[in-house]
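Removed: one protein chain of the complex. Kept in place: all other protein chains.
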Amino acid sequence: MNQAEVSKLVSKLRMNIKPEHRRLKNLKGPEGRIDKLRKTVTGLIKFERIELNINRGDEARQYAERLISEAIRHGDCHKPTMDMANFWLLEKQLVHKLFKVLVPRFENSTVSYTKMIKAPKAQNTEHTNKIVLELRGNPYPDLIVKQPNNRLWIQNVLLDAAKYDYRQSKISEIAANIGKDTQLSSSSLTANNKGGTQKEES
Amino acid sequence: MFPNSLKLLWGALQKSRFDNAACNIRGASRQPRFRPPYWYVPKERVWTDDYLTKENKQFLEEVIKDKLEAQTALEKKALTSPILNDVKKNVTWTPQTKRVGLIARKIGNYPLWCKDGKKVSTTLLQVVDNHVIKYIPPEEYKPMIKSNVKWVEKQKYGCILVGAENIDPSVVTKDYCGIFDSVGMLPKRHLCRFVVSPESALPNGTPLYATHFRVGDCIDIRSKTMDRGFQGVMKRWGFKGMPASHGVTKTHRRPGNIGSGGEKARVWPGTKMPGHMGNRWRTLRGVKILRIDTKYNVIWTLGVAIPGETGAMCYLFDTVLPLKRNKTAPPFPTQPFMNDVPKEYFEDTIHPFDEPTISYYEEI
């Protein structure tokens, strides 16, 4: 049982984090892993949308989110944060981009700053899972297209019919019991519910 | 149809394809894959985004709400039933009767202190939303494992299905939901069969609480052990290995000899070797209950060796161990809901934190 660190404060990351870090094979060991991630984070901040393998991408995403949250918390003039940004971003103009562009963009955000989308699997080549890592609010068109016109799709058509039938039966029950003093019996309600579920699942 | 030789050639060519080669992980480090039995019906449905309209989503929530109301009505009916409330009218407890158990989740460990100052490690088990789903009487109950003993008159046992932890119905399959729908309840995440004697039958929808057990009782806990993956012979079987130095060449954690030669000149089946360790059903017997919290339905048990990691589900039963069995009648068939119940029960030897500091006094 370890005592939690109290010297530094961190903001919560708004994404799923595995309990242990990935090692990311390379010759120099832990130092090489950090170097690899530095390059990826620099690329993400620079291009705002990159395509890469899932393991490296997920690790880099965590580091990028942490960097942005530190920049938001401490701001421009905090020396350790500037030092951290200077270490992680290999191109120095990106440090300015981080503090002047990304911090105001994400300051009041309640969701994660990056988005990870699974890319289509390449055919007839290596079986590596590719992902697209992008910063929210990037200038490119969206990758995931939302479906606004799904009213006429079969599941919604069937559900609309089931909803109508269910509510009709409920209304008829209430109408039948209006004159009576007895309360609605639970057994009649469950029978209607069963009828409702059969339709909704079909 | 291809002739046999061409089939073999085709198979060989398939294997040599470089995209297949990438999948060839070495046998030892591959995760074990188990095929489910023929009667298995999947519980969780393949998750896809339904693209439902807002109104339809609201309609589904309405249906679930109505079902929940029906379930609470069923619960109330069960709680007011004669089985639970007529004291000692029809149901009598003997040390041989089996009563229902509970499904609990292991939520962690922390220490408690005895009144003589000794520190004991305890495990916390939370009983989450347990409800009796169904009682199957002995005539209809067909257990999976049948014993071949015919000449002894067997006591006929029934079965109670207990469910724990409410789950969103849209996540599970229709077949799974159907098990609960037939009795008028919403689906539960975990189901367990408890073999019981017919006297401990309970009506459908009875809620089960942590007070079903009493402080000081001993229970058996059955759950799946922590998955340790592929482990060597020293960790898995407790072999002693070989010395680290003194001229020992390349053999420090190996099993050594695996057979005797001689008559049956082969390696016997069941020889202890490296392999997959953990993720097995194990029952820990005779675990003592030290403390019960009635508000959150949490049970504190002595010891930390309960199988499973934090967050694993465990099945709790009354002990079968003869010396630790219940001598006095426990709440039978189960403890009904009571309004004015003390917040916590402590065992006599445990020091509650409310009480003042422990001091020792001179023996007169």
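Going by the order they are written in, the chains are A and B; count residues from 1 in each one.
Everything below uses one rule, namely that contacts are C-beta pairs under 8 Å (C-beta built on N, C-alpha and C of every residue); 3 or more make two chains touch, one makes a residue touch a chain.
FYI, contacts and distances are computed from a predicted model.
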- Listed names "Mitochondrial inner membrane protease subunit 2", "Protein RAE1", "Large ribosomal subunit protein bL19m" or "Rab family GTPase", matching UniProt entry of the absent chain: "Large ribosomal subunit protein bL19m"
- Full-complex contact with the absent chain, from B:G270, B:P322, B:P342 or B:P356: B:P356
- From B:K54, B:K119 or B:R266, the answer for touching the chain not displayed is B:K119
- Of A:L67, A:L98 or A:L159, the one touching the omitted chain in the full complex: A:L67
- Selected residue (touches chain absent from view) among B:G108, B:P137 or B:G275: B:G108
- Residues belonging to chain B that touch the chain removed from view: 107-108, 110-111, 113, 117, 119, 124, 126, 293, 296, 298, 309-311, 351-362
- Spell out the interface residues on chain A facing the chain that's missing from view. 1-6, 8-13, 17, 19, 21, 30-31, 34, 39, 42, 46, 48, 59, 62-63, 66-67, 70, 72-78, 84, 87-88, 90-93, 96-97, 99-101, 103-104, 139, 141
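Heads up, the rule we're going with is that only the chains that are shown with their structure count from here on.
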- Chain-centre distance (mean CA atoms) for chain A and chain B, in whole Å, is 33
- Query: Can you list the chain A residues touching chain B in their complex?
  - Reply: 124-127, 147, 150-151, 153, 155-156, 159-160, 162-163, 166, 186, 189-190, 193-194, 196-197, 200-201
- Message: Looking at the complex, which residues from chain B come into contact with chain A?
- Response: 19, 22-23, 50-53, 55-56, 59-60, 63, 66-67, 69-70, 73-74, 77, 174, 177, 181, 184
